[in-house]
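One protein chain omitted, others in place.
After this line comes subunit A, so read on.
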Amino acid sequence: MRCSYGLTAIPGTDARFFSPETSFLQLRRTFQPTRIKFGSFKIKAKIDEARKEMSFYELLGISERGTSLEIKQAYKQLARKYHPDVSPPDRVEEYTERFIRVQEAYETLSDPRRRALYDKDLALGIHLAFSARRRYQYDEDLEDRSEWKNRWQSQLSELKRRSMNRDAGGNMSWGARMRRQREELSKEL
């Protein structure tokens, strides 16, 4: 069934950690892009772009557990190498691009907060350059707010549904007993 995607969990993934990016990557063969919209076109384009690049750690040539000192040293070394002023004339563009990416890598990894966010994305299988993530984050924030409203509204309706049946005979919690007693009391009056 083409729409089984919605109901069945991918074996081996916990539904709570389910992320569309991961599924995108895993389901590549069976997935049909025209069926399911991933919201913003921009995000999809960035994911494509990001998958081609190597991670910040690979870019700097250090391990993922690198200390801030290692990061700094790697950055200094590479910045000196790829700086447009010292790059060979025929490869200025390529080197400058590399320099910019090294710069971004350093900015991200040297700030503990940004690094934490980056590591989280990395674990999910995305490595977005920071500038890309910043735009993504901003868009995400705006989308988030409207998403939030929809989400809590549905949570509220679910709660209402539950609360209708909550105090039915079977529920023996203290609160339910008290509420039943109070209802009976007000009925008697």
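Observations on the model:
Rule of thumb we're sticking to: a contact is a pair of C-beta atoms (placed from the backbone, for glycine too) under 8 Å apart; a residue touches a chain by one contact, two chains touch by 3 or more; residues count from 1.
Everything below uses one rule, namely that contacts and distances are computed from a predicted model.
Candidate names were "1-deoxy-D-xylulose-5-phosphate synthase", "GPI transamidase component PIG-S", "Radial spoke head protein 4 A" or "Proteasome subunit beta", and the UniProt protein name of the unshown chain is "1-deoxy-D-xylulose-5-phosphate synthase". From the set A:Met54, A:Val86 or A:Met178, the residue in touch with the chain omitted from the display is A:Met178, counting the whole complex. Subunit A meets the missing chain through residues 3, 5-7, 15-21, 36-39, 112-113, 116, 140, 143-145, 147-152, 154-156, 158-160, 162-164, 166-167, 171, 173-176, 178-179, 181-182, 185.
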